[in-house]
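Every protein chain but one is kept in place in this view of the complex.
To keep things simple, chains are lettered A and B as they appear, and every chain counts its residues starting from 1.
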Amino acid sequence: MAAIDNSWATKGGLGWIATTFWVLLAVGPLAGFFTQDPSFEYYMFMGQSMLINTIAILGLNLLIGFNGQISLGHSAFFAIGAYTTAILMNFAGWPYYATIPVAAIICFGAGFLFGFPALKLEGHYLALATFTLAIAVPQLLKYKAIAGWTGGVGGLILDKPDAPEFTRLGTDQYLYYLCLILAMLSFWIVRNMLRGRSGRAMMAIRDHAMAAGTMGIDTAKYKTLTFGVSAGITGVGGALSAITVAYVAPDSFTLQLAVSFLVGLVVGGIASLPGCLVGGAFIVLIQNSSQSISDWMKVTFSLRYDVPAWAIYGILLILLMYFMPRGIMGGIETLWLKLTHRKETQA
Amino acid sequence: MEFFIQQLVAGLTSGAIYACVALGLVMIFVSTDHINFAQGEMAMFATYLAWAMIDVGFSYWMAFVCAVLLAFVGGLFIQRVILKPLETAPVLSLVVCFIALLSFFNALAGMLWSFTIKPFPTPFPPKDIFGNGLVSAQQLGIVAVTVIMLGILTVFFRYTTLGLAMRAAAQNASSARLMGVRVSWMLALGWGLAAAIGAVAGMLVAPIVFLDPNMMTGILVYGFAGALVGGIGNPMGAVAGGFIVGVLENLVGSYLIGNELKLSFALAMVVGVLLLKPAGIFGQVIVRRV
Partner (left out) sequence: MKLARRSALLGAGLTILSREGRAEKKYGPGVTDTEIKVGQTQPYSGNASAYGVAGRNQAAYFRMINETQGGVNGRKINLISLDDGYSPPKTVELVRQLVERDQVFCLFYTLGTQTNTAIHKYVNQKKIPHLIVASGASKWGNPKQFPWTMGWQPDYHTEGLIYAKHLLATNKSPKIGILRQNDDMGNDYVEGFHEGLTETLKKFIVSDVTYEATDPTVDSQILQMRNAGADVIFNVTTPKFAAQAIKKIAEIGWKPTHYLVSVAASVGAVMRPAGVENGQGILTAQYLKDVTDPRWDDFPDVKEWRAFMAKWNPTANVLEGSNASSYAAAYAFVRILKSCGDELTRENLMRQAANIKNMEVPLMLPGIKVNTSPDNFYPLQSMQLARFEGDHWVLFGDMLSRHKG
């Protein structure tokens, strides 16, 4: 894990690309005022899913990419965030926006607490301990003693919020902006954290925990805090997912979800902030693309069987890792360095 | 009392299943220092190959041997072709590759053989050992095979040159290379052996749980639990861990907490053991030089 280059995260280089990107994300949906395309709302919903995944991956990236603690269990914090929102909306009658900070705080607490046992675990062991967390979650959500609150196996059905009158936005357009604002806020928090003292401490711990300790960094404090912040950000993603899907159920938070976050993170690029956006988009688009490729193959080669989309997904992932072992952003960076002949930085 | 013994036997049987799977995981961990999330699906796929061979008329043992050999070759192939180019990639990129393999094998098996469950033959007679419905030959057989595999592996890793070379390659590749060990091939061999063990495990498990593409998903989780409780760096520990998880899970499920939390209990046990003794109950603590 040692040789991670963070230039993209902390330096200003290529910052203008990121800025343009955010501006595009903000301006794009305004097309909704002009277009008559009936699928516009659906694209907005896709946009929400991408941003929600991006937020969750950002949380995970903070932990894995910048602090070196591997978690395969972030679906658990995503679920806690989603259920916090659902329970507050359903039983306490809270408005959706008020539940998001609560979800963030509760997830921060849960992550912070989980951070303590995690201190004693390293590498593979931490990965597997968090893996068990991801598997236990759906089962715990169904448990009789709390089924009154979680809705048990049936889950909780929520009301999808309407856009406030003055914004003149459609529901999905409005929710998209809600996700976008929270995503930008999360990025801003993470970026500031990384640029400051705490970020340097986190990365020092990642690169060499013992050396960091001897330099006077309180490794335990930073590790648990990072775990907390990471879980809190992922929890915001969960809360948004409960609001946009308007339904929470144990089957929504299985191990597959945790795995998809991890895949999104690695594909986007570990320790790369723009990589989180790439990863978020990847998760949403890849499944549909695998399906299309499968349909195309069946028609083109007139096959007797359906080529399963998940087999194609597997092959695509392996190819991607083969050509870009450091993820898409890592690949782009390598390419950029090659193009600009800045070979000396690669040493 | 009878109920207790029955639950104990049921626990030992599941324990043997977990232990088998755990052995494959340990094999890859010891010889390549990776945790193979696709182990279960590879085992499942090998079992389907055996089923397909029996279906076209092979005898059970013929199919068994062929499936194990095919799995071995398949394991070698996966390491040489898919994983070797990624030797220098970050660990998580490899994890993603394992996930890709998992999803690939699962989908492929579903396409080739459908998701309907299939009965799988067992080499053990449908006999009751003590005549009181407590222990069936199948149960005894699966425990026996697990123990035999464990014995072979222990001898292999402790006393044969090849086994020692494989361990050396995983633990300290550069020193091993200086000693003349062909590290890259050792890793491939580890994959081959793990896949072969997985094939045996799959063929033992299938008569009990029935063959379907998702057969190993649940079992793999318990296999992980067993390996971690016993110590993932040590075959003996992993097998013991598998049995411990199987027995405790059944007893605690029937007497204390009910069936809903069985899995959660096993997972809590994992976290507990990891915290108290990260290398597992039977694992050795590795002191690392900095």
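Assume a contact is a pair of C-beta atoms (placed from the backbone, for glycine too) under 8 Å apart; a residue touches a chain by one contact, two chains touch by 3 or more.
Here the structure is a predicted model, which is why all the values come from computation and not from measurement.
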| item | value |
| --- | --- |
| Hidden partner chain, touching residue among B:Ile117, B:Ala168 or B:Ala268 | B:Ile117 |
| Which residue of A:Trp149, A:Tyr247 or A:Tyr322 touches the chain not shown here | A:Tyr247 |
| Sole residue of A:Ser198, A:Thr219 or A:Gln291 that reaches the chain not shown, by the stated touch rule | A:Gln291 |
| Contacts of chain B with the absent chain, listed as residue ranges | 3, 6-7, 10-11, 13-14, 17, 106-107, 110, 114-119, 126, 133, 136, 205, 208-210, 212-214, 217-219, 221-222, 250, 253-254, 258-260, 262-263 |
| Residues in chain A touching the chain absent from view | 38-43, 45-46, 49, 135, 139, 142, 152-155, 157, 160, 241, 245-247, 249-252, 254, 256-257, 284, 287-288, 291, 304-306, 308-310 |
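In this section, only the chains that are shown with their structure count from here on.
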| item | value |
| --- | --- |
| Euclidean distance of C-alpha centroids - chain A vs chain B, Å | 31 |
| Chain A-touching residues of chain B, taken from the complex the two chains share | 29, 35, 82, 85-86, 88-97, 99-108, 110-111, 221, 224-225, 228, 232, 260-261, 263-264, 267-268, 270-271, 274-275, 278, 290 |
| Complex interface listing, chain A residues touching chain B | 1, 4, 64, 70, 117, 120-125, 127-129, 131-133, 135-136, 139-140, 142-144, 210, 259, 262-263, 265-267, 270, 305-311, 313-318, 321-322, 325-327 |
